[in-house]
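Only one protein chain is missing from this complex, and each of the others stays in its spot.
First chain written, first letter: the chains are A and B, and each begins at residue 1.
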Amino acid sequence: MDDADAEFEYDRDILGVEFEVGQATITKEHIARYCAAVGETNPLYLDDAAAAEGPYGAIIAPPSMLSGLLMEPRPDPDVRFGNTSYAAGTKFEYYEPVRAGDTIHVSALVKEVYAKTGRSGTMVFAVYQSRYRNQRDEPVAFEEFARVFRQA
Amino acid sequence: MDQRYFEDVEPGDEIETPWDATPEAVAEFMATRRLASGLPEIEDGPERVRPGFERPIVPGSMSLAVLSRLVTDWMGSRGRLRSISASYRRPVYRDDQLRALALVTDTEKQAEGGGLVKLDVYIENERGERPLQGVAVVELPLRP
Partner (left out) sequence: MDLHSHSADASDDAGGTVEGYLKWIVARRKRGFRIHGFVLTEHREFDPTVDYSALAEQYGVTVLRGAELETDIGHVLVYGVSPELAKRFDFSSVALPHRELFEVARDTGGFAVGAHAGRPRIGLAHHVHERGLTPDGIEVIEQLNGGSSSEENGRALELAEEYGFRCVGGSDAHFVSAIGRCLTAFRRPITSIQALVEELAGGDYFPVTVEQTQRVDAG
């Protein structure tokens, strides 16, 4: 249930405004360290020879590596509600694979901010969208992420 | 790695893997993501207990990465992960006994190319809770 009457404040001017957030060059070394951290053993990500034989002809990054990128600062709707916030959910769509050596450009916007009342009180949700493109300006991924603000 | 083909998959198929989210792995994940993003390393160790949580938690993006790994290992090198989503319903505590699960819920042959397979994905703890759940869509090739 949307709750238009819930009392919360945020920066409405930021809605829908797309910002260039940053860029990251994904090296083989970054990929290898990331794989070690999350237990990836897929030769497409780690083995030059095997990756050369594979469908992409060279080492690629695990798709999830994009969700591990920290791009700061993201657009901030400056939600003033509650005393805690945490991730509520995320969705990634993947297009072109990220090849070792690619530079990924990230842009992001705040799609919406809304309140819901129920279960354990009122929660305010901020929904962000991010676009990931490579140095050839090809779309690599699209992300929708929701953060919830509430009174603990 | 074995290649999975669309014809070999049907709703109800299950895959799972145990996941030991060691403090070292969580620390390495957090360090790597800053490194790849060109950010300086900071002291934000995996044992830090954030306000509002009982014990150290695993970052949501790390849980998502483990689910993604489960699915991409299963599909083989010619499969493609089209999308993955996760709803964070409860905290994933680092020292819980965790496992990642995926269950095939639907299959759909495409007019051209291979077929799409939809899977529910979960992180489950030893209490039977599923603190993180979502949906992955993969594209699998047809048998040659």
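Here is the rule we use: a residue touches a chain if its C-beta (ideal position, glycine included) is under 8 Å from a C-beta of that chain, and two chains touch if they have at least 3 such contacts.
All of these numbers come straight from a predicted model, not from anything done at the bench.
Within the set B:11, B:52 or B:113, the residue that contacts the chain not displayed is B:11. Remark: the residues of chain B touching the chain excluded from display are 10-12, 85, 87, 103, 105-106, 118, 120, 127-130, 133-135.
Convention: only the chains that are shown with their structure count from here on.
Chain B has its Cα centroid 15 Å from the Cα centroid of chain A. Residue ranges of chain A in contact with chain B, taken from their complex: 22, 24-26, 30, 33-34, 36-44, 54-55, 62-65, 67-72, 84, 86-94, 152.
On the side of chain B, the complex with chain A involves touching residues 1, 19, 25-26, 28-29, 31-39, 51-52, 60-62, 64-66, 68-69, 72-73, 77-78, 80-88, 134.
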